[in-house]
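What follows is a single structure, written as structure tokens, with notes after it.
Every protein chain except one is present and positioned as in the full complex.
We call the chains A, B and C, going by the order they appear; numbering starts again at 1 in every chain.
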Amino acid sequence: MLDKIIFYFFAGLAVISAVLTVTRRNVVHSAIFLITALLATAGIFLQLRAEFLFIVQIILYVGGIMVLFIFVIMLVNLDVAVRQMQFARQKWVALLISLALAAQVGLMFWSTGKLPGQGLLVSQAAPVDKLPPNSEEVARSLFSSYLLPFEIASVLLLVAMIGAVVMAKKRT
Amino acid sequence: MLSIEHYLFLGLALFIIGVIGVVTRRNVIVVLMSIELILNAVNINLVAFSRLYGDVAGQVFALFIIADAAAEAAVGLGIIIAFFRNRETVLADEMDLLKW
Amino acid sequence: MEAVIQATLDFLKAYWPPLLCGLVIVAVLPLIAGYIVLVERKLMADMQARLGPMRVGPHGLLQPIADAVKLLIKEDIIPQDADKLVFWLAPVLSVGAALLSLAGLAIGPAFQVAKGINIGILFVVGVSAMGIYGIVLGGWASNSHYSLMGALRSSAQLVSYETAAGLALVTGLLFAGTLNVTSIVEAQYDQGIWFGLLAPVAFFTYLVASIAETNRAPFDLPEAESELVAGYMTEYSGFRWALYFLGEYTNMIVVASVATTLFLGGWLRPFPRTHWLNFLDFLPALFMAAVGAYCVFRAPKQPTKVQSLFMLAVAGLCFVAALVLLAPVILPMLRPSLAPAVKPFYDGILGSFWFLLKVSAYIYFFMWLRFTIPRYRFDQLMRLGWHFLIPLSIINVLVIGIAMIVGSYLHLEGGWLLLVTIPASVIALIVALFILSIEQKSAPSEQGRASDSYAG
Partner (left out) sequence: MARTTIAENGEKQHTLLGADELILNMGPQHPSTHGVLRVKLKLDGERVIGSECMIGYLHRGVEKIAEHRSYQQFAPYVDRMDYVAAVSNGLGYCEAIEKLLVVEAPARAKVIRTILTELQRIASHLLWLGTHALDIGALTPVFYCFREREEILKIFEKYCGARLTTHAFRIGGLQYEAYDTLEKDVERFCKAFESRITEYEDLLTQNRIWLGRTKNVGILKPAEAIALGATGPVLRGSGVKWDIRKAMPYAAYDQYKFEIPTGTTGDTYDRYLVRMEEMRQSRLICLQAIENIPAGPIMAKVGKVLKPPPGEVYHSIEAPKGELGYYVVSDGTVQPYRVRIRPPSFVNLESFDKMVRGHLVADVVAIIGTLDIVLGEVDR
């Protein structure tokens, strides 16, 4: 029961603030609601006992990426932007895409168990305590099975860093 | 843990909201933020499956996605700043030239 | 509905001690922060050949309460063009993040709100880093140029110095091999030496970076009063301002506690495993007794009778504290059979004494620096961070890692590890200074350098 309360609380928070992120006119408000959504997701991670991911979400997403966003929003002028038209006239496209997505996932749920080899493959869930909330487990996996992706990710970050510096640098 | 469908529906909701944001908003910064939402929705699914199967791989992939999001945000915001310096706008539909 | 109530009750039943702890912390912390401010003012006055607050209570001892009352009853001003929601939210975020991060800290082996939290120190660092939103959003919402510049400065500064601080923490964690706060301290007990001694460069880096992270002088640029009036707090007054203030001092406590836990041996006394130093256990009691004796000595010299009585009361409290501190040391000596029963008290009481002593020393160092040296300029601050501290901490992580591998080959343990880590630290320092000197040589000119100070 407690699990359920926590899940619905965080899920509701995430969805509501996600909606507000997309609909607010003021970009800073959008960013604040996005931060709330990310924090709520972190809560979901914690509820899923992914402690390490929870703190990575907070440190990296909330403490790093979103600070960058807010920093840029402040550098870029706002009081003009608020008065401008905020939404492109693509309502129908958006509706279409989202309906298509929803239909796709709905089909997946619907077909589960009805057609062999289709839908959600729910194999036997692992026992509750199989995955202890353990950052060491993640680290071990990261540095053994996923060493190559890890290295690639670090190269990607390096490239992104250099790219960002080059992009944002003033041409003097 | 709750049944996996709970998490999948949450992920779907966030994903769709993110897509709507990407498609409808004019402000590039908000578009980037919507992309973050989409990535986040994917993370929820990954972590939920990781918990379901008791396999840490899902969490590892979520980590990679976060790293990816960081890279994307850095480059994207760099472009926005460079663009803003030249054109003084952050609206997507005014970015209609390949070169200026 | 019934189920919800049941769940809530279960939750409360399972988690009442941490909840209570949290409540106590939230209730007591403003008072503690107020008294830290008083101590700071007194110390500053002492170093500046004056007296400091003397009017409210004996030696100004009630000054924090008077200040708090003043701030609470002040008019609440919101600038006209401010973003109301964000303006309201920002100080709450600032103080909330600071308070929340306290939950992960362990003052003694028994005193930790979020007990056994697996990500321990990362939780503290990560959550306290969220305090930056309070500063940035507050600066933005005030709709004032000074506030905005303060906010921009602080976000650039925090992001830069967090890197150095994080790498310094990584160096410390290499020795500990765990993120759990309690285990980190236990690892130091097993090694018999503080990690701060094993990795002095990392400790130094963290020290400098933590000053910058808490916006203290000489890195207090976000609120540099002679340049930006009050930086991000310019438009804040009264209670909201007090919240910022509380957040700032709580952050000081947090960084001091992290440094104490990771580098200064947490709640362990100096040289915890050297038995001939066991007499150090008497030190807390002696210290409190000495303070009490001093108060008794000063009491007759007070100008009014009330003040003398007050001093005597303080002395009495000190003596009681001394007795409490003495009991867990003396009892096992008198009756060895009592030793196991007394052990938790011993750890708890003496442990928290040492922990708080170390935290106070750390904070005292912050204050001392503030009174002594001028303020950095923004570009100099960035250069110090990016050209010296970050390379230094990266190299330090590398060489300390190598040193540990070498140490494990040579089967070095405890204090003997110093044989490999000290040369490693020296190497790191030399290399970093070398990089810095190259940097300075290639720097075109003072003025050209400073141009893109936010870009750091």
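Going forward, contacts are C-beta pairs under 8 Å (C-beta built on N, C-alpha and C of every residue); 3 or more make two chains touch, one makes a residue touch a chain.
All figures in this text were calculated on a predicted structure; none of them were measured in a lab.
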Quiz item: Any idea which of C:6, C:278, C:372 or C:408 touches the chain not displayed?
Solution: C:372
Quiz item: Out of C:217, C:289, C:326 or C:356, which is the one that touches the chain we can't see?
Solution: C:217
Quiz item: In the full complex, which of C:78, C:229 or C:312 touches the chain missing from this view?
Solution: C:229
Exercise. Sort through C:1, C:27, C:49 or C:334 and give me the one touching the missing partner chain.
Key: C:49
Self-check item: Hidden partner interface residues of chain C, rising order
Solution: 44, 47-50, 145-146, 149, 217-218, 220-221, 224-229, 370-380, 446-447, 450-454
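Here is the rule we go by: only the chains that are shown with their structure count from here on.
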Quiz prompt | Interchain centroid distance [CA atoms averaged], chain B/chain C, Å | solution = 35
Quiz item: Could you state the distance in Å from the CA-based centre of chain A to that of chain B?
Solution: 6
Self-check item: Centre distance in Å when chain A and chain C are each reduced to the mean of their C-alpha atoms
Solution: 32
Quiz item: Of all the residues in chain A, which ones touch at least 2 other chains?
Solution: 4, 52, 64, 68, 75, 165, 168, 170
Quiz item: Out of chain B, which residues touch more than one other chain, so two or more?
Solution: none
Quiz item: Which residues of chain B touch chain A in their complex?
Solution: 1-2, 4-8, 10, 12-21, 23-27, 29-30, 32-34, 36-37, 40, 43-44, 47-48, 50-57, 59-60, 62-64, 66-75, 77-82, 84-85, 88, 90-93
Quiz item: What part of chain C is in contact with chain A in the complex they form?
Solution: 3-4, 6-7, 10-11, 83, 85-86, 89, 117-119, 122-123, 125-127, 129-130, 132-133, 136-137, 140, 148, 151-152, 155-156, 158-159, 162, 179, 451-452, 454-455
Quiz item: In their shared complex, at which residues does chain A touch chain B?
Solution: 3-4, 7, 11, 14-15, 18-19, 21-22, 27, 30-31, 34, 37-38, 41, 44-45, 48-50, 52-53, 56-57, 60-61, 64-65, 68-69, 72-73, 75-77, 81, 84-88, 90-91, 93-94, 97-98, 101-102, 105, 109, 120, 122-123, 125-128, 130-131, 137-138, 141-142, 145-146, 149-150, 153, 156-157, 159-161, 163-168, 170
